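All protein chains of the complex are present and in place, except for one that has been dropped.
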Amino acid sequence: MDFQAIHDRLRVLRAPGLLGSDEPRPADPKDKHSKGRAGDPFLLVDAQKLVDFLVVCRDDARLSFEILADLSATDPSKDAADLWINVNLLSVRHKHRLAIKCTLAKQQARMPSSVRAYRAAQWAERECGEMFGIEFTGHPDPRNILLPDDWIGAPLRKDYEFPKEYHGISCV
Amino acid sequence: MLAVTETPLAAPAPVGDGNLVLDLLTGLRPESVPLWAVMATSALIAVGLAVALISLIAMFSTWMERKVAGHIQCRYGPMHVGWHGWLQPIADGVKLLLKEDIIPKGADKVLFVLSPAIVLASLLGAMAALALSPNFFFADIDLGVFFILAMTSTTTIGVVMAGWASNSKWSLYGSMREAAQVIAYEVPLGISLMVPLIVAGTFNLREASAAQGGWYGMHWFVFQNPFMLPAFLLFFTAVLAETKRAPFDLPESESELVSGFLTEYSGIRWSFFFMEEYAAMFLYSAVGAFFFFGGFESPFTWAVAQMAPHTIDLGETIGTLKLLGEGSLLHNLVAVATIVVKAFAGVFLMMWVRWSLPRIRIDQVMTLGYKYLTPLSMVCVLGAALFELAWIRFFGGAS
Partner (left out) sequence: MAQTAPDSKQGASPSMSLDEARVLPSGEREFMLDVRTQDMELNMGPQHPATHGVMRILLRVDGEIVTGAQPHLGYLHRCAEKIGENVEWLQYLPYTDRYDYLSSMNNNLGYSMAVEALMTGLEIPRRAQMLRIICAELNRIGSHLIAYGTYGLDIGAFTPFFYAFREREWMMALFEKICGARLTYSYIRIGGVFNDAPPGWLGEVERFCDVFEQKWVEYYDLLMENHIFVKRTADVGVISREMALDFGLTGPMLRGSGVDWDLRRDMPYSLYGEIWKDGAFKIPVARGEKGSLGDCWDRTWVRVMEMMESIKIVRWCLAHIEPGPIIGDVPKVLRVPTGEAYVGIENPRGELGHYVVSDGGKVAIRVRVRGPSFVNVAVTEALMTGTLLSDAVAIVGSTDVVIGETDR
């Protein structure tokens, strides 16, 4: 199935939290400021309902997304109010992919964990959580994975300030 | 202590009771030196010889191991120190001696220092029973092979002590595995050795060797009884386990236990364990050679023994020296060469196995030892005994 068919199918299924889609488009030649967008099409999903959405994607026979290929986040800029949660699903049976994007307010970065849908989310969320300061509620093992347990701050946020020293080790 | 037998290399001098060094020293002794000092010196010389022997064997074996490993693995091994790296063990020895002696902070110091000593000492003790030629040996013990097995088993105590004293979990693992493994394989080792003992009728190495002298020096035990070859295979497998060689190197198992009981050891203490390992390999191979593959006997030994005796006189102190014929100097030299070659052939076989096979798992080690090797070795003993009985019954025992 191509992206449009997947989107239609999810609309038919009334997948919880589905907000819309975003597809690549060329720059508008009339509008000087429009840049257009390249790359993959993706679906916009409500972050708070992401896990239910993933369960639908996984269980529907025609979609059958067995693999959670990737779950990560993006901080688009220092001034942005929202983080993006980027999810990439993969179906072995139907040989198609689906990119999902959620937005999550930086001020209150909290969303339900997706471990219920895919166990692959466990480590991905641990990494995502520590790097972006996101709290995944209901995560079975919410420890840091790459950073030390006592690390302060979310390093991949754009407003992150590098520490001056860590346990007596100068970082300057 | 360098005793000589009833067919002595040199004619017996009055005091020493057949002890070559003691005789020599007594002959040269000035009046002022007391006799006990001479005896003590002679004992020390014998101990020194044994230590030198172990060091030589270990040094040669390490070099050989590296060369064998290298050539099996498409490389050369040591090439730079001496011709084809033959001086490499000396360079390594110097390096190990100069290394800092590290005792871990939480270790049991006394046991930590003691365990390499125990390991090496028990092997030195075992070496005492090893005859090097028909007329040259340290101690002629009637229960020779029994003594060797007992003494080499003592090294396990040292290894367990080392693992415990190191105060490291990996070391503890290594030593517990060693203990379990040695207990499991001591049984098939001893029982499979019963087979040649039944045929030989003696525990003494020299007597066992002498019993294989027929057939132009090829009347080896392994050809005397159909159960001997399976018994040797069982013996060899058990020896691999006993000496912690791959595929039974679980006590060390680098990829699992870091270095097992050796993890916390360094420098010369560490090398003691390795000297023990290589010397034990040599010793077991020699025992195998004595009880399966003819000991001193080979066509060469036989040929020298058949030569017409020739004796030269070396004067008052030393006496006469036999050069050719049975029990002569040449005969003894050929016998030494024979047993050394046979023993190192066994060592080579062990190295070959080590560099070819993966390591087996601890439960498989136990299963193999208890469920397969032990019953099979018992079957071998039974079969060999029945065969000997039938041979004696129907053919008059003229084996």
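For reference, chains read A and B in written order, and residue numbers begin at 1 within each chain.
As a convention for this text, a contact is a pair of C-beta atoms (placed from the backbone, for glycine too) under 8 Å apart; a residue touches a chain by one contact, two chains touch by 3 or more.
Worth saying up front: this structure is predicted, and the values here are computed from it rather than measured.
Considering the whole complex, the hidden chain is in touch with A, B. Here one chain is not drawn; of B:D101, B:D142 or B:E254, the residue touching it is B:E254.
Touching the missing chain, out of B:W86, B:F146, B:F274 or B:W355, is residue B:W355. Only one of B:W63, B:F112 or B:W164 touches the chain withheld from this view, namely B:W164. Listed here are the chain A residues that touch the chain not shown: 24, 26, 35-40, 42, 66-70, 72, 74-77, 86, 88, 90, 92, 95, 97, 99, 118-120, 122-124, 127, 131, 144-148, 155-156, 158. For chain B, the list of residues touching the undisplayed chain reads 69, 72-75, 106, 164, 167-173, 176, 246-247, 249, 253-256, 258, 355-364, 367.
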